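The complex is shown incomplete by one protein chain, all other protein chains being positioned as in the whole.
Up next, chain A:
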Amino acid sequence: MLEFLESITGVPTPLLFGQLLLGLINGAFYAMLSLGLAVIFGLLNIINFTHGAQFMMGAFVAWMLLNWLGLGYWWALLLAPLIVGATGVIIERTMISRLYKLDHLYGLLLTFGIGLMIEGVFRNEFGSSGLPYRIPAELQGAWDLGFMFMPIYRGWVVLFALICCLATWLVIEKTRLGAYLRAATENAALVQAFGVNVPRMITLTYGAGVALAALAGVLAAPIYSVNPQMGTNLIIVVFAVVVIGGMGSILGSVLTGFGLGIIEGLTKVYWPEASATVIFVIMAIVLLTRPAGLFGRA
């Protein structure tokens, strides 16, 4: 069986398994980030271009907690999403909330501008080459899987991302709060008439979406260099993931995130030069054949 696989793919099987696994890990980040975007777009109709900067802020807050307050990774996992989420709430209350009546383009431009400004401030304060952040002691080391050396931390990232995605999906699809949110998206005035405070719900939803980005940032801090442009590099891919998955579809963006991570991983073996573009090629094909996205409702 293994020989057969090897003969048709032209790549040694252990290497192929390794790449599938690495693709899955990158997919976990795509899924976490596109999840937050999908929640915000699905419920608020705002295309949140600040998402990359908020992902970066999550990583930086983790670094600050460690170096300024001595609070380690586990505290960061809890506190960074809360802190960055709170800044998201402020941004929504003071700026984004004024744009709901206008065309989507205004929200996009506003959040894009805010993102650029946040990145500029961090670049001025911390430079571009980044800050060191170590893997927590409990998750150091690696498993030898035979075909690959698998860092324990990366396994943790996949597991944690899956739990987050599942929890978010359950909250939105299966709880009363989620039902209110979905109803408010369909008809805000009617839901408000039933006594639900819709503006506050929307603010908190934005905060929660931002917190998800920050959580992904904390997860990324020990793996990537913690630097101001770390979000810019990921966010364009993540937007493509959301478009391919179907706008606002939570399950779609999660599945697409993991799937595209794997496809990208395989491209890194067969045609590494194209690994940065393969996702956009897929996006173009999907838009041409299924304009609503793979999981979207037309």
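One rule holds in what follows: a residue touches a chain if its C-beta (ideal position, glycine included) is under 8 Å from a C-beta of that chain, and two chains touch if they have at least 3 such contacts; residues count from 1.
Note that contacts and distances are computed from a predicted model.
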Undepicted complex member, UniProt protein name, chosen from "NADH-quinone oxidoreductase subunit G", "ABC transporter substrate-binding protein", "3-isopropylmalate dehydratase small subunit" or "ATP synthase subunit b": "ABC transporter substrate-binding protein"
Residue in contact with the excluded chain [from A:22, A:118 or A:294]: A:22
Option from A:100, A:126, A:156 or A:180 whose C-beta touches the chain left out: A:126
Selected residue (touches chain absent from view) among A:64, A:108 or A:263: A:108
Chain not shown, touching residues in chain A: 12, 14-15, 18-19, 22-23, 25-26, 41, 45, 47, 49, 103-105, 108, 112, 116, 120, 123-132, 134-135, 142, 148-149, 151, 153-154, 223-225, 227, 229-230, 233-236, 239-240, 242-243, 247, 265, 268-269, 272-277, 283, 287, 291-293, 296-298
